[in-house]
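Following: one structure in structure tokens, then a few remarks.
All protein chains but one are shown in place.
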Amino acid sequence: MLKECWKNVQDTTPLVHNITNYVTVNDVANVLLACGGSPIMSDEPEDVEDITAICGGLNINIGTLNRQSIEGMFRAGRKANELGHVVLLDPVGAGASGLRTETAGRLVEEIRFSVIRGNISEIKAIATGSASTRGVDANVEDAVTEENLPQAVAFAKKLAGKLSAVIAITGAIDIVADSQTAYVIRNGRPEMGRITGTGCQLSGLTTAYVVANPERPLEAAATAVALMGVAGEIGWENMLPGDGNSTYRNRIIDAIYNMDGDTLESRARLEKM
Amino acid sequence: MLKECWKNVQDTTPLVHNITNYVTVNDVANVLLACGGSPIMSDEPEDVEDITAICGGLNINIGTLNRQSIEGMFRAGRKANELGHVVLLDPVGAGASGLRTETAGRLVEEIRFSVIRGNISEIKAIATGSASTRGVDANVEDAVTEENLPQAVAFAKKLAGKLSAVIAITGAIDIVADSQTAYVIRNGRPEMGRITGTGCQLSGLTTAYVVANPERPLEAAATAVALMGVAGEIGWENMLPGDGNSTYRNRIIDAIYNMDGDTLESRARLEKM
Partner (left out) sequence: MLKECWKNVQDTTPLVHNITNYVTVNDVANVLLACGGSPIMSDEPEDVEDITAICGGLNINIGTLNRQSIEGMFRAGRKANELGHVVLLDPVGAGASGLRTETAGRLVEEIRFSVIRGNISEIKAIATGSASTRGVDANVEDAVTEENLPQAVAFAKKLAGKLSAVIAITGAIDIVADSQTAYVIRNGRPEMGRITGTGCQLSGLTTAYVVANPERPLEAAATAVALMGVAGEIGWENMLPGDGNSTYRNRIIDAIYNMDGDTLESRARLEKM
């Protein structure tokens, strides 16, 4: 499954329209190029409909939302829905501010998302319309652990059913679920949390994977999540003395660039639940 | 020629005002510092006139244009024209959306550009006022090849004459032309297309080179294009096992930082046509 999903990305060069935050946008662009896709960025309301029309998917990330880009998100989202494109939501900081929580809520109400990807706090904010997020990190008490995994999986499936979307909750343990099936993924390194934007990058990757694998969005999203984790492991193995988080960021993207389907397949640690 | 153009940049530290997209802006700033120039960024309409007045050149890149920054482009452009400064246009995505095509068209009409640099699709969109661009990459059928090179050179010269600007069409084969003379440049690596922003970086570089070599904008622009290509080759030679596109980005900028005039002169592959 992973190898095929990976190959479909290589073969089709999915073009992804990103309305994303200005903090990590360069890494999102480079990770899309690394994985075999192609990025284009645009958030101006007058520009987004034309741009999204020539793409296969749309990645909406509210990390540095503003009045104008919010308008852009809705216009691009509606257009992408109209065209039947893949649309992903990364609700960065939902639960941390009224504007973010409310914007994420309105987006989920008005736009049909193929995938929603965030940390557990953000996904809970989506589910409940409110939450307490410490910045963009999951509250520790909300972390997905081996102990609370069954409840977290049930929560993800239920939300997936409610929103007719694949739900990806990422953290130390990742969950990717539709209403029936969940993949639990145990790849990655804790040090990835010391780099800005690994979540944003994953949202870009996931969009590309779902675009290239339209018949199986759940498997495509799970593959993208596993790919990011495996790249985090390989990147870490390539660290040299003196390297820190800034170089680690490069090594992860480099690992995605150098990935092959067999390596991904053999290193991915997925459990179906 | 290349060595002298290179030396003039080292000796004068050209200060370049950039109104550029937020995707690749950090790399543009670092490449300007690497080449011996100095960058300043500002797109707020109320700020741009003062900023451009203290610079030697203005680099306008429409990659993530918005209503406000478009206003900034016109105000800065008019001021730079008034002061006789070098002004470069990078029409990212012209042809890909109505707003981009129209904005690029209006800019070319109202602002006097010293150089216009883009891929073949973007330059064709400038020439015709419409085109079909796949994102920001040139359509494959529009690529400049050894076969269609004479026609592409003729097109570039004609457009250069029409707009009284140096036209730089970059891709696998680069063309830098004024109305009379064209340089065809065959440096670079195909892997540069797997990094975001090599084109944006080149636009920054080119602005700096033309500022530092005011008597010969054609030669200065051709030198900048060759410099980017040579740096792409040296950067690639410096790649280590495990390196990918993210590290390659750093190695290219590093190669510009470490460039000397003799290396540039000896490795550049320019043909006058």
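First chain written, first letter: the chains are A and B, and each begins at residue 1.
Heads up, the rule we're going with is that a contact is a pair of C-beta atoms (placed from the backbone, for glycine too) under 8 Å apart; a residue touches a chain by one contact, two chains touch by 3 or more.
Keep in mind that what you see is a predicted model, and the values were worked out from it rather than measured.
One of A:M41, A:C55 or A:A96 touches the chain omitted from the figure, and that residue is A:A96.
Across the entire complex, the residue among B:C5, B:V25, B:I185 or B:L264 in touch with the chain not shown is B:V25.
Annotation: of A:V16, A:L32 or A:L65, A:L65 touches the absent chain (contact as defined above). Touching the chain that is not shown, out of A:T12, A:T181 or A:T196: A:T196 (per the contact rule at the top). In the full complex, subunit B contacts the hidden chain through residues 15, 22, 25-27, 29-30, 33-34, 38-44, 46-47, 50-51, 54-55, 68, 234, 238, 249-258.
Residues 21-24, 26-27, 63-67, 93, 96-100, 134-137, 194-197, 242-247, 249-250 are the ones on subunit A that touch the missing chain.
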